[in-house]
Each structure stands twice: as C-alpha cells, then as structure tokens.
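Yeah, one chain of the complex is gone here, protein chain that is, but the others are all in their spots.
And now, chain A:
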Amino acid sequence: MALARRGGIGRYYDVNGWLFVAPALGLIALFMVYPIVWSLWMSFQSGRGMMMKFAGFSNIVRLWNDPVFIKALTNTMTYFVVQVPIMILLALILASLLNNPRLVGRAFFRTAIFLPCVTSLVAYSVLFKGMFAFGGIVNSTLQAIGIIASPIPWQTHPFWAKALVIIAITWRWTGYNMIFYLAALQNIDRSIYEVARIDGVPAWARFTHITIPLLKPVILFTTVISTIGTLQLFDEVYNLTEGKGGPSNATLTLSLYIYNLTFRFMPNFGYAATVSYVIVVLVALLAFLQFFLARERDR
C-alpha cells in the first residue's frame, strides 16, 4: 500500500517535472535538433537551388576533388595553428603582468586590452580595412618611422592578407582570453609564490612552473573556445575582402566558403551542408585531442 502510494507520488512528480521542462525541450527540439538532423539529411542531397536530389555520398567525394575546399581548409588550419598559440601566450603574459599589484594604472590597462572585445566584429573589420589600406595609416606610419621602405600590400598579397587577418583577430580576442586568466589568477594562493620566492625561484620559472600548471583548466577552456571560434572564422574575412576571401582565396575560410556556396554561387545547399559538417567533425576531433593532451595523469 505504502509502496503503491510512493509509486503514485513518484509518477506525480515525474509528470510535473516533465511538464516544466516540456516547453524548453519542445523549443530545443524544434530549433536545435530538427535543423541539425535536417542539415545532415541535406548533406546527402545535391542540385541547383530548390532542385535537390538525393545524391548519396557524392558530396563527400566532391570534397576531395574540390581545390577551393582544400584551400579553405588549409587556410583555416593555418589560422588555427598560427593564431591560437600566439593569442593564448600573449593573453597569459598580459594577464600575469596585469596581475602584479604594484603596477601603476592596472585598471586602465586591463580595460584598454579588454575593450576590443566589446566592439562589433563588422565595425572593427571595416576599421582595419581602412587602416591597412595600401595608402592607409599603418603603412604611412611604418614608412615615416623608417621600418619599411615601400608600402606593404596588406590586402592584395596572399601572405600579407593572411597576416592581416591574424593581426586583426589577435587584437580582437586577446583581451577576451586575458580576462579568464586574470580571474583564475585571483584564485591562486599568494603563499605559493611567496614560498617560491623564498626558495629563490626566478620569476620566469615561477611563471612556467606555478602559474601555467595552476591555470591549466582555464587554458584548456580558452584553447577549446578559441579553436571553435577560429574554425568558424567568418566576419573578419568577409568584411576585409568583400566576401571573396581574396587575394587568390588566400584568406578564404570554411565558413566563408559555406556562405559563398549558399548565397554567392549557384546555390547548392546540400554541398554547403556537407562542408559545415566538416567543421563539426574538426571541432569535435580537436577538442577531444586537447582534452586528451591536458588530462590529469596518474602518478
């Protein structure tokens, strides 16, 4: 009798619980699960615009024979391999410098370095485009102080165009990562540093042997977030190159290619969906790899 009543109450609570989460679940199903499943189904179709037909694995075969896709993938990986380490390292160094309580104007520097993060992606890209124009302020300044003899073709040379994108996203996102490290640094017990100082450990060793290991979970977090962000890189390249990923596709990213396949080229939604699943798979693989490398080893 008692058992049966408990069962009844259990069901009663279950029903109420499910009723409470049902609206959220319904919305998630409608706006998250359904589009994801549908895009997976789309990636097996191909055709012009609305004239889509089932095409099996032909989109995946097409990936291998598509020089533009290979180029976009190479570019995206280049950004990832070059930019993420530079940015993470820079953010770490800045964070530990700005964590020094004896630094004058600490709040000002923190704000200044974080400020790029609150600017609009489009606005700063357009600004960078103007500053790094052939006759723009960056070239004329560098020339005036004698670092370069002739203007750098920031936007028309494949190498410099890539460099410009890397400079831009580093400027935009370093402060964002720095904030995470600053927050984490507050949680490191100062006595650990004190002990190290008493034992005569030099500053750089305190950084590499105390700060970095203790920040490891946060570093892992920012690395994963940065990886995802870099693989989805779109706004900066779109605005710097008028959506073309030029010169010579040198700045084309996977996201921009998906956009072009859908909105600029003869629309092939199926193939675009396939390319977007490449990003999904890459993010999953890289995140797994990073978790694996940063795992706590049993000693």
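Note that a residue touches a chain if its C-beta (ideal position, glycine included) is under 8 Å from a C-beta of that chain, and two chains touch if they have at least 3 such contacts; residues count from 1.
By definition in this document, contacts and distances are computed from a predicted model.
Chain not shown in the complex: UniProt lists it as "Extracellular solute-binding protein", one of "Putative manganese catalase", "Extracellular solute-binding protein", "ATP synthase subunit a" or "Succinate dehydrogenase". Touching the omitted chain from chain A are residues 35, 46, 48-51, 58, 62, 65-69, 117, 121, 129, 133-134, 153, 155-158, 169, 172-173, 176, 225-226, 228-230, 232-235, 241-244, 246-249, 255, 258-260, 262-269, 271, 276.
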